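Here it is, the structure, as structure tokens.
For this depiction, one protein chain was excluded, whereas all remaining protein chains were kept in their positions.
For chain A:
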């Protein structure tokens, strides 16, 4: 296998030809922050958080999509790199609702963690009107909630829905500030062939795609003296419960009171 040697942050490293700068840095334990990148699934150079300085290059390069070259000299944490990343983050945040406290992803959000790591103190360019409003929240699905206000357009969900699930019921629509990740023809998730697998919510770095939170319903069931509560982890909860109650394997358990969740406010 042909290899290439280069220098990253003053450390010499030899990697396989065709590797990216991101992969090479990882090999020597240098962590380059990323947002849109997902190994083997999404390498599109969209967010520009992973930029690094390559000696002799005209502009900063996105490490996740830039292949290494022989003799390359890379700096992953220079002043220019830090300034650029911070500006990128600030611009992303300028069109982001600042409601971390009440967000389902609070303390478990990549955007929040990066902002903290980079000590983003000030967001100087808050837009007078954000691109999307609460009216754009899609809570039609019994399983998944889409909140376009919080979307940073990394397209990780789009990639996973297409390449891992083979569904591709969501994609990027419109352009500029109006860009939104959604099903086609302004449909809601419940109108299209979404499999409700939850892969998109799993990879979303922010709170833009999350699972429906039914904790309140569980509490109400627990508090109901006339109810016997059974716990079963997904997948195929209904089939498992039906089997437990002696029905034909494969039967979908359905209580007489069951109906799809009404839209939440």
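Annotations
One rule holds in what follows: a contact is a pair of C-beta atoms (placed from the backbone, for glycine too) under 8 Å apart; a residue touches a chain by one contact, two chains touch by 3 or more; residues count from 1.
Keep this in mind: contacts and distances are computed from a predicted model.
From the set "Zn-ribbon domain-containing OB-fold protein", "Succinate dehydrogenase/fumarate reductase iron-sulfur subunit", "ABC-type transporter, integral membrane subunit" or "NAD(P)H-dependent oxidoreductase subunit E", the protein name that UniProt assigns to the chain left out of the figure is "NAD(P)H-dependent oxidoreductase subunit E".
Across A:104, A:172, A:188 or A:251, the single residue that touches the chain missing here is A:172. On the side of chain A, touch with the chain left out of the figure occurs at residues 162, 168-175, 183-185, 192.
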